[in-house]
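The structure is given below, and queries will be raised subsequently.
With one protein chain held back, the other chains of the complex are shown just where they sit.
Entry: chain A
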Amino acid sequence: MPGWLIYFIIFGTIFGAFGGAAVLIWFERRLLGIWQDRLGPNRVGPLGIGLALADVIKLFAKEDWVPPFADKFVFVFAPTAIVMAMLLGFAVVPFAPGIHVIDLNIALLFFMGMTSLAVYSVMLGGLASNNKYALLGGLRSAAQMVSYEVFMGLSLMGVVMLTGSFSLVDIVNTQAEKGWFVFSQFFGFVAFMMAGIAESHRLPFDLPEAEHELVAGFHTEYSGMKFGMFMVGEYLGLILISSMICTIFFGGWLGPDFLPPIFWFTIKTFVFICFFILLRAAIPRPRYDQLMIFGWQYLLPLTLINLLVTGAVVLWL
């Protein structure tokens, strides 16, 4: 790979991820509107796509206020952590054969590490705000994300067993021979998807910011671009989880030959992003204890049994 190409891929990934996150501001509201039988934002520019730009200008122009009772150092640091961690997570995503920033032999674990670091953003944001609602949101996020990280890791181990490697490129190449893992690892896929929603604290699992009970949860005290960073981080997380589902369970760039591989990757990722938005429109938010009980009483046994059966199959077949 020539030297300039890798820089091209790195900057392409960063701008693609940020651009995707910005367009999602508009796209999500538009899709929600359609699914809820209304128009959604359609005034600015063609189909209302100028809304993304208007929103960015609004966020930059708003007063960026640090409350006097907040812990200033942590308050400013918190929103950057989620964006950094999520962007670093994109480093291991293989977009097409040869088009990836780095092919680590620990790529899957690297991704898990980055999502687990993203927790700090929400926790520290809630803690530094020195506000009761923010603190409750931070506490919830800590328990929720640490628990769902366990199921996320366990649900992926079946795929790792079948592949024999943590490398995402190897995982996609194995799927070319053995078929997509969504069929052989269906329960792993279900558990991973739920854990993915909980990790990126999207609706319906957005208990850290549940606005009907916690005002706005961990980002109650945030305004302007600091709040924008939390939003960008959330959208980056959504894109990252979708591309991971596509890579690990739906064959990544694999697809019929009439389109180049990178298009297949983009299309599949796009479908999952739409699916996550549909979930937001369709499913009500569970209560907090229901979320935790569901995780530990259903997802944990499910992933463990899946692991056991996969291990037995790999050993004896």
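The rule we apply is simple: a residue touches a chain if its C-beta (ideal position, glycine included) is under 8 Å from a C-beta of that chain, and two chains touch if they have at least 3 such contacts; residues count from 1.
Here, contacts and distances are computed from a predicted model.
A chain of this complex does not appear here, and its UniProt-recorded name among "Cobalt ABC transporter permease", "NADH-quinone oxidoreductase subunit J", "Cytochrome c1" or "ABC-2 type transport system ATP-binding protein" is "NADH-quinone oxidoreductase subunit J". Here one chain is not drawn; of A:L124, A:L162, A:A198 or A:I273, the residue touching it is A:L124.
The hidden chain makes contact, of the residues A:F166, A:F192 or A:F272, with A:F166. The missing chain, though absent from the display, is touched by one residue of A:I10, A:L53, A:A91 or A:L109; that residue is A:L109. Counting over the whole complex, chain A has residues 71, 73-74, 77, 104-106, 109-110, 112-113, 116-117, 119-120, 123-124, 126-128, 135, 138-139, 142-143, 145-146, 149, 153, 165-166 touching the chain that is not drawn.
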